[in-house]
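Here's the structure, in structure tokens; my notes come after.
Of the protein chains in this complex, all but one are displayed in their positions.
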Amino acid sequence: MIFEIMIGIISAAIPLSITFVLVGIGEMFNQRAGVYNLGAEGIMMVGAFLGFYVEYVMQSGPGSSFLGMLAAIAVGALMGGLMGLVCVKFKAEQGIAGIALYMLGWGIAGMLFRVYIGGTTSIEGLKAIEFPLLTDIPVLGPLLFSHNVMVYITLLIVPFSWYLLNKTAWGLKVKAVGTAPRAADTMGVKVDRTRIQCVVLAGAMAGLAGAYLSICQTHMYADNITAGRGFIAVALVYFGKWKPSGILFGALLFSLAHSFQRSIQVYGIDFPYEVAVVFPYLLVIVVLALSGRSNVMAPAVLGKPYYRELRD
Amino acid sequence: MAKQIERIEFKDITKRFPGVLACDKINLQVNRGEILALLGENGAGKTTLMNVLYGLYQPDEGEILINGENICIDTPQKAGELGIGMVHQHFMLVPNLTVKENVALCMFNNSAIKLDLDLVTETIKEISASHNIKIDPDAYIWELSVGEQQRVELIKALSLGANLLILDEPTAVLTPQETDKLILLLQEMAASGCSIIFISHKLNEVKAVSHHVAVLRNGRMVYNGSTDDHTTDELATLMAGRDIALPVAKEKMVSEEIILNIQNVTALGDRGTEALDGLSLSLSKGEILGIAGVSGNGQSELAEIINGLRKVQSGKVVLDGEDITNRTPQQIIDRRIGYIPADRLHEGTVAAFSVKENMILKDYAQAPLSRATFLMDKTISNYAEGLVAKFDIKTPDIDTTCASLSGGNIQKVIVAREINRNPKVLVAVYPTRGLDMGAAEFVHSELLAARDNNEAVLLISEELEELMNLSDRIAVIYEGKILKVIPAKEAQKSELGLLMAGVQNEKE
Partner (left out) sequence: MKKNRLHEQMYNLGMTTFSLVVALMIGAVLFVIAGANPITAYWVMFTAPLQDIFGITEMFVRAAPLLLVALGISISFRSGILNIGGEGQILVGAIFGLFIALYAPQMHWSVMVPLIFVASFAGGALWGGIAGWMRAYLNVNEILSTVMLNYVAIQIYNFLIRGPMMDKQEIAYGTGASQTARIAREYWLTKLIPGARMHSGMIIAIIMAVIVFFFLWKTIYGYRMRAVGAEIKASRYAGINTKWYLLLAMLLAGGFAGMAGAVEILGVHHRGLESISAGYGFSGIVVALFGGLHPLGAIPASVVFGLLIVGADMMQRAVQVPAYVILAIQGLIILAIVSSNVFITKKGMRAKVINLLKKMTGRG
């Protein structure tokens, strides 16, 4: 019985981690190029609403989930582009700009929700894929073969992003731009352009992550549904040391804790509601405190805008 | 691969920056196989001019002709395609990538996905062989010595097929022996068809290596002709525009009174490796002790442990009989140790603060500048105005931010502040780096004045000339230890060069 519960907890953790993986991988590219986007939370909120709304309007018809996610990707990329304009082109302080983007996204999502929906409704979202025989394998079955298609796509994105970062010319440029932008510039790399590409990519993935949350995980939308996941994901990038494998590992670990804490409630242990809710944030604070030293591994110019014409 | 450059011409090139005319109608030409030296003080416009050639800046007026054709060089990439390569003064390498990855960034700049590292390694091996430049393609840049990093820069330029090489102050970070090697290499490359533009302010090297020399002063070309036509002194006069006699230390009996004693100190560097490895040194009152060495052998760490900015793992630092090892920076400041740090903008001043606020950076908490934790504005203003006048600092007023001052004047603020405190010991790290001759002259005379005032000066510098002119004794630092201390009048460049490279003469 205990064993089955444990398998249940672990397999529940996998889809819970997808949001974090998506935002985290996008943010990894961002930070590797030297930019950090705290507005990811705001982008996720807009993505969550938009994805939900598209499917809702299409009444969960065929393809509506994917259309919703596509819309979220597009708007996320747009918001990422805004961040790029402000932080890369106008060289603004990235932390404050990120919070501003958070407020913008929060405001837009809140406003649109009230204007266009105004109440609690639910949608169908994506169903789990049926794998004819594989689902029945003990242990591995429920663990690996009972998830919806987005889970598998995301898990494939992880090795793909590793390839992109480490085996392509573009990935090399990203790494150079975040460590030694002046050197990269003299070697012909377009520093600002590479950074903007990363910010837009990160924005698109944050939008997708938000849409995944409302479409595939909760099947509904409410105020503050993202509950700080965007910020947690940024912390995860630090924890994962800017590597796709580290981020996946961190996301799974985090979701495991989350899933574990949820099951405790299900199994009737008397836990005050607020303490359970607080747990993920406390966990992040502890993680941040412990990995503060590893900032030496951070991309050297993280947070610093690049000025080409610098005179002594 | 780029076409062979037979001749490059600059016609009336002009470049302006806010508030300064960096290049003023410059005319220049280089032919295939020639080595042209571009001579001038710091701030004369040499680097700017070359950045224009390399596509980092666009000229406001004038044109560049390659083989007679007017070409617009708008990006470094374009310059690379035309066959122009540049080795910058501060190396343009990505430290946590390998040599071949750095070269790959140049070679595969145009592609988004494709990255053939094997091709890169092949190319590196070819160039290594044909030009006799040894390097390990798989080494990480941060692991390499300064000389090796320079070789990577050369390979980078050559890998794109450069046949015009621009070298910006290439010998600034080399020992005399490494400099000789580089000069030989450049002469070989010129003989095999490369054109070379060699930027320097070191007259002896310019004389040794170049066929032609162009002298820039305040953005204008003041001489352009054959190197052999002028002596070094004449070139110096051309560079500065007037007769320059750099201050030289007068012979003086160095007092036996030791004021600062560093005993067998070990300390770790930023990367956790040992930066100071049992370093011992003593400094007497009224002397200038020069520290010679190739950058990266523990100089900054030495300055930092004296000033309480780095932890001493073992050993002692004793000031005037008192053990000051591992005291806080504030305590060291209180004990009257002065510090002119290497980075005037980020270490020596708070760039965004006004001149006035920077003047009081060490003394703001003392009377009469403040009383009962309140800053006395009037007193502070008078104090700052006094120092600005005394040290002839060029600033619109004392409320101007330090960032808007020229490099020389920022350094004057720092020097004024430190000297005015009559320190027992003054630590000066690369104090004339990046300064024009006038400002350098000022710094030198202040250091000498401190020495005459029976204060002790620790002068850390990359310029052997400066050390030999000013110091009473010269110590050579290598890999965190002091190898030898020589009285300045006995010091020879060749001996110093060997010591700087770690070669110790066993006999003596």
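Every chain is named by a letter (A and B) in the order it is written, and numbering of its residues begins at 1.
Following the convention adopted for this analysis, contacts are C-beta pairs under 8 Å (C-beta built on N, C-alpha and C of every residue); 3 or more make two chains touch, one makes a residue touch a chain.
Predicted model only: the values in this text are computed from it and were never measured.
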{"item": "Option from A:58, A:99 or A:264 whose C-beta touches the chain left out", "value": "A:99"}
{"item": "Sole contact to the chain not displayed, among B:238, B:361 or B:485", "value": "B:361"}
{"item": "Residue in contact with the excluded chain [from B:238, B:268, B:351 or B:485]", "value": "B:351"}
{"item": "Residues belonging to subunit B that touch the chain removed from view", "value": "17-19, 307, 309, 328-334, 339, 341, 343, 346-353, 357, 361-362, 364-365, 370, 373-375, 377, 396-397, 399, 404"}
{"item": "Touching residues (missing chain, whole complex) on subunit A", "value": "38, 42, 82, 85-86, 90-93, 95-108, 110-112, 114-115, 227-228, 231-232, 234-235, 238, 272, 274-275, 277-278, 281-282, 284-285, 288-289, 292-293, 295, 307"}
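Heads up, the rule we're going with is that only the chains that are shown with their structure count from here on.
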{"item": "Whole-Å gap between the CA centroids of subunit A and subunit B", "value": "45"}
{"item": "In the complex, subunit A residues that touch subunit B", "value": "167-170, 172-173, 175-176, 179-180, 182-189, 300, 308-309, 311-312"}
{"item": "Contact footprint of subunit A on subunit B as seen in their complex", "value": "17, 54, 56-57, 75-77, 80, 86, 88, 91-97, 101-102, 104-106, 108-109, 111-115, 156, 345, 407, 434"}
